[in-house]
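Take this structure, written in structure tokens, and hold onto it; I'll ask about it next.
In this view, the complex is presented without one of its protein chains, the others remaining in place.
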Amino acid sequence: MSHDAKSPAQAHAHPTGATYLKVAVILTVITIVEVWAYYIPALVASPLFNPSLIIMSAAKFAIVVLFYMHLKYDHKLFKALFTGPLIIAGATILALLFLFAKISL
Amino acid sequence: MATLAAPACATAPASTQSGLWSWIATTDHKRIGTLYLWTALAFFLIGGLEAALIRTQLARPNMGFVSAETYNQLFTMHGTTMVFLAVMPLSAAFFNYLIPLQIGARDVAFPRLNAFSYWVYLLGGIFITLPILFQVAPDGGWFGYAPLTTNQFSSGPNIDFWVIGLQILGVSSLAAAFNFITTIINLRAPGMTLMRMPMFTWMSFVVQFLLILAFPPITVALVFLLMDRFFGTTFYAIAQGADPLLWQHLFWVFGHPEVYILILPAFGLVSEVLPTFSKKPLFGYNVMVYSGIMIGFLGFGVWAHHMFAVGMGAVADSIFSLMTMLIAIPTGVKIFNWIATMWAGEVRFTVPMKFAIALIAMFTIGGISGVMHSSPPADLQQTDSYFVVAHFHYVLFGGSIMGIFAGIYHYYPKITGRFLNERLGNVHFWLNFIGMNLTFFPMHFSGLLGMPRRIYTYDAGQGWDLFNLLATYGTYLLVIATAVFVWNFVRSRTRGAIAGGDPWGAATLEWSIPSPPPEYNFAQIPTVTSRYPLWDLKDPSWHEGEDSHGDTGTPGPSPLREETETHTAKALGIPMPYPTAKPAFAALGLVVMFSGLLFLRNDLFAVAMTVTLGGAAMLIGGLYAWLTSPLE
Partner (left out) sequence: MASHAIAGHDDGHAHTHHTTTGLDNRKIAIWAFIGSECMLFASLISTYLIYKGKSLVGPYPHTEYTDAAGKVFPAILDIPVTSASTFVLLMSSLAMVLALQAVQLKGTPLPANAGWWTRAQRSSQLWLGMTALLGATFLGFQAYEFTAFVREGLTIKTNLFGSTFFTLTGFHGAHVTVGVLWLMSLLWIDRTRGLGPKDELVVDIAALYWHFVDVVWIVIFTLIYLIQ
């Protein structure tokens, strides 16, 4: 981190209430698509079902973190404090699933 | 070389508080650091005593000094005590005492949370240590492998103390880690950029991240075990389809970063000692920082090398083997940089310097036997044998403990205002050095001759007798060495030679203030322009012709204003945190809350609920009172 200390006002250049509502609509739409897909047997049987659900979940995750947790607008230090552990956590999950033969290379 | 005009005072000028209550209610990082130091040394003696009993039992074949059951409790508590109650808290003592001083701060970011961490550690330590006096101590090894530690195989209360105790100690470590991360990021003095931070602070910074990421997996593993033991879940119930490797993986996801949690602070300490007594800046500062970060990062990718013997398959074995070999590189870089730091320096062989050099030599031996384990075929021969015991004692005793002793001898003058006796220190060093090698070197041989770990006795005629006897003699030497140290440590508090603010001619901020420091540390927060501010101050041209050491130049000629540093905080108008016992009370509540679980073993459900809810009420009440009262 550097000493380019932003003033608190700059660090919180938040979007407006309208943005928050749009984000909520997008999150709701993705959730509806996820649940809808769950009820289509042909989709569930498809090899693309799991990857697409995981991608949708990751998108929701990212949207909440970037907009509602305002990481998109916040100090880069917070981005580092979150993404570093997130990468290690993700890598640990993948490694454990591999070690227990739940996924393969 | 001219020395800094530091007042030769041996007592804190502003030390107005005394008595037991002042210690319980303290929020001063230096007093909390001192509490950590004394408590951790006490646990170090207990852990050492357990080791002496173990070695007495193993001195000769078929000894009956202790029973097999007692032996299991001894080696379990020896490991648990040394890892969680001695080495980690000794490091924490230095985190507490040194980090604010090294970065030019008046305290840590959250002084009351800091007190909370200490009290949780103390009470948790007592909780897990007391049972050995009643022969019900944990007996499943410091790694507590489930399903061995489930009710099916360990039906007594022994493992309960271990599971609950580690859970309590985890709270302490996590709370402290969040505190130090914030402190290092946010409380640095003006000009103290990250790349000007003293190496100890840097290594501590890495360790705090290891702590916050390594403790959650063991917390989860312990919660599973706790629920299996108390509430009948099936996490480790093989008959219900559970996987016997689940515990091992979760434990070592924590366990291997834990190894670096134990060693990196010692690396940091010797990185302060070596430049001071070589009168040279640390060689390759940047590379030392990067290698520390690299070790921390790679530390999360090597855990399964503890488990080669379980048969994970060729791919997993290869990956973890490769990662393990890789992590030796940044570690090796550190060794070479320390040697290069001493090279062509004006080396002074003081006691702290001897301990620091001993770390380099001994850790290298332990590191090399570690690399031997990284090869799965070799590991299969060595695993679970005394060879492994030799290996990790060379890194933990030869590394962590040597580094911590270097730190204690180096910083005792800063903490107390008096030197430790140099002659006794030398006796301690040599007895310790010889004793350590006599104890652990023969274990390489008994291990390769096939002696397994954790056996309480053995038959004669397997070629192990001589090596075991030597190891036992070595342990007795270590007991004598430690007694000399304790005598020196206690006696020098009142009778040691008076040390000034900067007795060693060191370079970093903690040496710019009196010894012991006033409660507010710095009368004026310093502005830093290089990595070695005190050397710059004494001789502005000392590093001409060398690289810039992070020096950005053009500082103003404003010398330290020593004259103000003997006043009280009040006289200087510096607001200090109020003393408060609320964190200690909340810590007590936490420990009471967890101990309620113990009563479930005897089906005393009502008692368990009462104690747990009572403890929770204390914790929440204490937290509420603490959070709603002003800090200063």
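Should a chain be cited, it is by its letter among A and B, assigned in written order, with residues numbered from 1 in that chain.
Assume contacts are C-beta pairs under 8 Å (C-beta built on N, C-alpha and C of every residue); 3 or more make two chains touch, one makes a residue touch a chain.
Keep in mind it's a predicted model, so treat the numbers as computed, not measured.
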item	value
Contacting the left-out chain in the complete assembly, out of B:Thr219, B:Asn426 or B:Thr457	B:Thr219
Omitted-chain contact residue, chosen from B:Val528, B:Ala587 or B:Met618	B:Val528
For chain A, residues in touch with the removed chain	1, 3, 5-8, 11-12, 14, 16-17, 20-21, 23-24, 27-28, 31, 34-35, 37-39, 44, 49-50, 53-54, 56-57, 60-61, 64-65, 67-69, 75, 77-78, 81-82, 84-86, 88-90, 92-93, 96-97, 100, 102
Touch list for chain B against the chain that is not drawn	106, 109-110, 174, 177-179, 181-182, 185-190, 192, 212-217, 219-221, 223-224, 227, 231-235, 240-243, 246, 250, 253, 509, 512, 524-530, 532-537, 540-541, 543-544, 548, 551, 553-561, 573-575, 632
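Just so we're on the same page, only the chains that are shown with their structure count from here on.
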item	value
Residue numbers on chain A that touch chain B, as the complex places them	1, 3, 77, 84-85, 88-89, 91-92, 95-96, 98-100, 105
Chain A contact footprint on chain B (complex, rising order)	185, 193-194, 209, 212-213, 217, 243, 245, 249, 253, 300-301, 304, 312, 315-316
